[in-house]
Structures are given as structure tokens and as C-alpha cells.
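For this depiction, one protein chain was excluded, whereas all remaining protein chains were kept in their positions.
Now for chain A:
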Amino acid sequence: MKFDTPATNNPIDQLKVVGRPLDRIDGPLKTTGQAPYAYERHDAVRNQAYGFILGSAIAKGRIDAMDTAAARKAPGVLAIVTTLDMPRLEKGPMNTASLFGGPEIQHYHQAIAVVVAESFEQARDAAAAIRVEYVRQPGRFDLAAEAPKAKLVPGDSGEGSGAPPEERVGDFEGAFATAAVKLDATYTTPDESHAMMEPHATIAAWEGDKLTIWTSNQMIAWGKRDLAKTLGIPAENVRLDSPYVGGGFGGKLFLRADAVLAALGAKAARRPVKLTLTRPLVANNTTHRPATIQRIRLGAGRDGKLTAIAHESISGDLEGGQPETAVSQTKLLYAGANRLTSLRLAVLDLPEGNAMRAPGEAPGLMALEVAMDEMAESLGMDPVEFRILNDTQVDPEDSERRFSQRQLVECLRLGAERFGWSRRSATPGQRREGRWMVGMGVAAGFRNNLLMKSAARVRLDGQGVVTVETDMTDIGTGSYTIIAQTAAEMMGVELGQVRVRLGDSSFPASAGSGGQWGANNSTAGVYAACMTLREAVARKLGFNSAEAEFVDGQVRSGNRSVPLGEAAGADGMAAEDQIEYGDLAKRYQQSTFAGHFVEVGVDAATGETRVRRMLAVCAAGRILNPKSARSQVIGAMTMGVGAALMEELAVDKRHGFFVNHDLAGYEVPVHADIPHQEVIFLDEVDPISSPMKAKGVGELGLCGVGAAIANAAYNATGIRVRDYPITLDKMIARLPELA
């Protein structure tokens, strides 16, 4: 089905099942431990052996020799494959670092061997007995030091945000020079780790030259393609199965070493092999959100209207890598005639930087929305009003292009009212409650909506049970449930009549989970397949498909009514289709918007910042399931607290690695850090986005949160910290004298 004109009325608009706050259909399985994650698929294949990956002890250089003799003799060892056994393997188009093969070391904890043994403990123990001779080379590990050498490059996060190397509209320099009120500030964000609960894990089994992997991956079709390419085997010989994913946040978008080395280990041991990345490998072997240095210049007239906007970002990555697209939202968020954005990339020898939840916007808004707060203060304006004044309903770079929907102003207004924004003191450092200095902050949230082809197959059996099959993944987001809701709505059955099977590469290829595109596109694919099935059913019954109604488990036309199961017959029926998109995304700018409001307390003695209240008002198209959408948003807000206040991969600039590579050292928010969180979804349907009229919310919930917290901390204390995370050591010297 090609979607190239705005959606009109369709069966989804009935909203009998879609749009309701239904419990997750996979909830009971997950809460009772019966949803097996990759490492727990004990029944998937017999005779599983255990693999353990050895990571490089140096960040840059070469391996001269590896002595595996002792390890091979260790108890239980079945096979050892080292990186010297093969040339550097091919890699997928989105991977920067090679995952295995050859003597060259590109980053710390690069996989250099896999040991397969009868038990996990034996494999781990033997891996420690491998002796490696390295030749070290000096590396580039310090972003600030390399920044002056950074080159202008274009960026495309692959997840919805992108920007050319440099983009100019009007005359930024001229307008900035003459602006009545100006800001020129530099902000930094650190490297961050996805730190998902379930580390990467895979079980691999070969049958002849056919390979099956049970794994944890967000993008099944990419994984299949890239695993085949990496191993040099035909894609049709590879099957991936990933029905449950314990979080990914972008860390499982691409093929990683777990899948490759499980496959190589299984081949060498001639047995199925299961392995998982250890926590340290999650930080240093996989990908992370790269650190940024962002300079923002804003110029405005005394009336508060922005006349000049510049946002220039520098980040680093391995040779051949990508920049963090931190400036992309700045192209679209506010009006202003004279604009400049640029992206620069420094070459670093740290582990690979790549997509993490809302790549681009998440760190970009952490800078831009603090700059807006600083500018509002310089102008003597309320930060909510300042943003509203500079709203735009068209793409500021192309006034012909309207937003399909843009309710940023409504988000901010409603949020201000609900949050009690009027009680905020415009002068910082005014409100004190016991030991806490209390302040409020606001930020706009912005994230693009992406359209991706997505396919599904829908089966109908003689009992009227509808089964959906698609390689879409549920990474904890609720895909199972919204897909079931979609199919139930389309086929006119109860939710309980729908079965959903996901994550298997033998199913039709979906959009997958990334860039907050999963919900809208995967359900639109199911919509397309259901439409095709409805036509087939109507045809079979001799009904006019335009008139046939699918309601209450029946197909009706005129005064005829046939139960669905009967219509399907004993053999059942099936249909497969996909949603594909025309050029609506070119003609309209499709984005999602939020207003984030936060109240924090800062301990007057110690500078510890703790969040007290949070509110997100989101405008993101039709909300398919307010309950799971809320879960997405509060999870994202929680991630925003981490980014603002504690998360930082600490770079050892001598050895070139992330030092705090476990969950004791890399702190993410715990329950005690997260107070009351409220989420409001504005009523919105976006007929430009898809037949579902929905957009994404999973990343929107993060975009802007960090800045709202930073602004609240400033409002509480009068101390502006421009280097994230805002930890107490950056405040303490400027805290008020104690009595």
C-alpha cells in the first residue's frame, strides 16, 4: 500500500481498541518471568555451550602474537577463535568499527577472541589465560584537544536527524553583530552509555551452512543483512529471532560482537553457543552517545524576536565515523531570518560513537534550550513567553513547507498552567524550603517523525483468531500491544482474538525499533496487511469490499453477516502487505513537540540536585495506547534526569577508554531519584503521517528534559553550569556561604 495522500476516514478512526489505555498483552509473560530473553532461550536448541569474549587491553595498536596454549588446555574448553585466525571481517553500512578479525586494534575492549567451553565459568576462566602481545600506538582520546582539528562534515543519525556540514540562511554574522541582545555560550555534553538492563546476548547454531541466531536486536532485517555480510555467507542462510528485547536505546540497532562471535564460536566448536557481553564490554566494546562541544549564538531585538541563530557542534568518532547531529533541531525549532548551523567531526580512538535514544536532538536540546533560557533572562522575558514569541509554523529554511502539525505553543501554555509556572520566581535563588533551594525550569521538546517502509502478514483462522507476523521488535516499548490493537480494530475483533508474533527474520520486514519510528510505521504496515486481508475476505464472500464492515467478529454487507472464522474457512486465509510512503514527508515537515517542566531542589550545603516534580506535555499525533505511550515518556524523562545530573562515561585520556564501565561506576537514576512524573498528551491526529495518523513519542519524552532540569537548577541557585552532567562539584564553589 502506498501512502501518498493525506489519510481520510478509515477503520482505525473507530477507536474501539486503538487509542485506549490497554494493559500490555505481553505483560503477564514478562512479570512472571515467562518471556525468555536471548540468553535464556534454553529450549531453542539443544546442547548449548558457552562463549566468552576477550576484549583488547589496549585502545590503539596491533596484536603481535596470541598464546592460547594454556587456555586451550583449561578444563571444559571446546574451541578458541582469535582475531588473528582471520582477516578483518566485513561490516554493515552503519557500523564504524570492525567487529572482529585481523591484528589491528581500533579501540579498547575490541573483541579479540572468543572461548567456547562447557560452562560459562570455564569459558571466562580460560579467556583470562590467553596471553596477548600488543604493540601500542599513541591514540587521540581527548575531544577538547582534537576539536581544533575537527573537519566540517555532514551528519545523518540514521534516526531522523541530520544536517549538512554547514548551512546558512540569510546573513548570520551581520545580524548577530547588530543584534540588540546577544548570547554567545559554549555547552558540553559527555559520552553516555545506553546502559540497557539486558546486555547484548546471542545463541548461535549452525545446521550445515545455515545459521540461526536467537538474539537481542532492535532491527531484524539490518541484523540479518549485516551478519551475512560480516560472515561472508548468503543472507538467505541467516535467520534471526528476537521476540523480546530488554532495552536497546539504540545500542542494539546494529549488529554487535555477540552475534558475530557466537556464530564463529559455534562454527569452531561444532555446537550451539550462547554468549553475552559483560557490562564492561557494553561500555567499551559497543557504541555510545558521543560527547559534544556546542557553541550557540543567539541575537534578538529588544522585542524578543530572534534575528540570528547559530548552533555549531563538534563531536568525535573513529576514522570514518559520524558526527552527533546535535544541531538538527535548531534548523526547525524557532523562527529567525539569519541562521547558521554546522557539524564538525574530530577523529578519536575511543570506542565507536553511534546512535543513542534521540541521537542529535537529545544532546542538541541540552544546549539550545539552556541558551534560550539564558537569552530570555537577558531580554527580561519569561522563558515560556520567549519561546512562544519565536514559534514558527513553517520550516524556517523554506517558508513554503509547513509543519504537518505543530502544537508547541499549546504544549507550553498548557504545561505552564498545569505546572503552576506562575509561581516561579524570575529572579533565581529566591525560593528556599529547609535545606533545599528550589527552582523551576522549562524547555521545548522536539523530535522529528520518520517514515519507514514496514510490512506484515496477517492470518485469519477458522476460529476467527487473527495472527499478525512481522519482524518488528518490542524493546520494552509495547509493540506487541499496539500491533494487536491495530489488528483488532481493523478486523473488528476483540483484542483477545489477536495473536502477535514478532522479531523473527522469517516474517515480513518491518520498520523495526529506532528513531521513535516503530509505533507509527509498524502499525501502518499491519494496517496495510489488514486492508488486503479485508479485501480478500470480502471478495471470497462476494461482498463489495468498499461496503463490507468488520464488526464484532462478523463481516457484514447489507443485510448479510458472516462470522469471520466461517469466512476464513477451515484452511484459513492470510494476506501480506506493506506500507510505503510517497513524498508527503518532503512536502510537509513532520515533527513531534513537547513542553517539559521540571522543579528541582538543590541542597544549599552540598549542591546535590534532586528532581522534585516533572511534567511533559506532548503533541505527537494520535496516541495509539496512552498507557504504553506514557510509559515511554516517563522512561525517557528518567533518562533525561540521568543525562542532566549524573550520566557520564569517564574518559581516561592516557589509556583511551571509558573507566567507569559497570553499573556501580556509570550511574543512572534509581527510584529515589525519580519523583512525581506527569504526562499529558494533546489531542492530535496527523493525517499526513500515515493511515494511523500517529507519530512517535519514545524519544520526544527525552528531548528537552536535560535542559529543563539545568534551567531549574539555575533558577534554584543562580548558578549556571554549562557542562553536563550538573554534578555538585561544578556548583559547590559558587554556593552561598553557610551560616
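Rule of thumb we're sticking to: contacts are C-beta pairs under 8 Å (C-beta built on N, C-alpha and C of every residue); 3 or more make two chains touch, one makes a residue touch a chain; residues count from 1.
We adopt the following convention: contacts and distances are computed from a predicted model.
Asks: What protein name does the UniProt record of the undisplayed chain give, "4-hydroxybenzoyl-CoA reductase subunit beta", "Hydrogenase expression/formation protein HypE", "Xanthine dehydrogenase YagS FAD-binding subunit" or "Branched-chain amino acid ABC transporter permease"?
Replies: Per the UniProt record, that chain is "Xanthine dehydrogenase YagS FAD-binding subunit".
Asks: Which is it among A:1, A:29 or A:57 that touches the chain not included here?
Replies: Result: among the candidates, A:57 touches the missing chain.
Asks: For the chain not shown, which residue from A:299, A:351, A:669 or A:704 touches it across the whole complex?
Replies: Checking each option in A:299, A:351, A:669 or A:704, the one touching the absent chain turns out to be A:669.
Asks: Of the listed residues A:30, A:124 or A:295, which contacts the missing chain in the full complex?
Replies: A:124
Asks: Which residue numbers on chain A touch the omitted chain?
Replies: On the chain A side, contact with the omitted chain comes from 57-58, 75, 121, 124-125, 128, 280, 435, 603-608, 610, 645-646, 650-652, 654-655, 659-662, 664-665, 667, 669-673, 725, 727-729, 732-733, 735, 738-739.
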